[in-house]
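As you look at this complex, bear in mind that one protein chain is not there, while each of the others sits in place.
Moving on, here comes subunit A:
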Amino acid sequence: MNRVRLASAESPARDAGLWNGFLAQFRRELAIARRRGSDLLNPLMFLALVVMLFPLGISPRPDLLADIAPGLLWVAALLAMLLSLDTLFRSDFADGSLEQMSLSPRPLPLLCLAKITAHWLLTGVPLALCVPLLGVMLSLPATGYLVLMLSLALGTATLSLIGAIGAALTVGLPRGGVLLSLLVLPLYIPVLIFGAGAVQAAIEGGIAGPALALSGALAAIALAAAPFAVAAALRISLNG
């Protein structure tokens, strides 16, 4: 182990080593996800079912549904992201892969970032791609679709990054599910406000740019800070 660490520290192309580490971890996540194909569909099914409940529970009137559609779709996507968080680290924690990651010569925040990127690509991006279909069913006005997809693609990245902190903190607990949502949901509120705000602005004929820019700012802050918090939380969960 020691020799490996020394070798990587002395190697001339250290940056390439970092990038390779990221790619290797990222490919591993994709391979695991491919072999457990049905897990990929679960968040999408959840989104569709939650959205279906609202016309049944409130009213099927198209004008009313069009009013609440942006916020409703955003909240449903946020909850779908939240539910997928619990599995982010759990199986790796159970089979010891996380300990191997924490012992590897690559920095743990980098490997966490690879895992989070894969999570976003496999959960957040599919949600953003599928949500227009549900928008049609809720008679979302035509001007909202592009902004809805953009804001969700951007916002789910922030949700993955922030949520990973909560998932890393609770991964050692036997039943962390409800606690995880209690920890993470308050931190999700700014993402929801700016994401749904952008769609609302686009529908009302305003400019969606400012709210999208703020979502981007949130994503940038989370991208810069969250991997380090996730790595610290994982080390606590692993070593106590």
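Note that in this section contacts are C-beta pairs under 8 Å (C-beta built on N, C-alpha and C of every residue); 3 or more make two chains touch, one makes a residue touch a chain; residues count from 1.
Definition applied: contacts and distances are computed from a predicted model.
Visitor: One chain of this complex is missing from the view, so tell me which of "Heme exporter protein C", "Nitrite reductase small subunit NirD", "Ferredoxin" or "FAD/FMN-containing dehydrogenase" is its UniProt name.
Guide: "Heme exporter protein C"
Visitor: Which of A:17, A:55, A:132 or A:190 touches the chain that is not shown?
Guide: A:190
Visitor: Given that one chain is not shown, which residue among A:154, A:169, A:202 or A:219 touches it?
Guide: If we include the chain that is not displayed, A:169 is the one touching it.
Visitor: State which residues belonging to subunit A touch the missing partner chain.
Guide: 165, 169-170, 172-173, 176, 179, 182-183, 185-187, 189-190, 193-194, 197, 200-201, 214, 218, 221, 225, 229, 232-233, 236-237, 240
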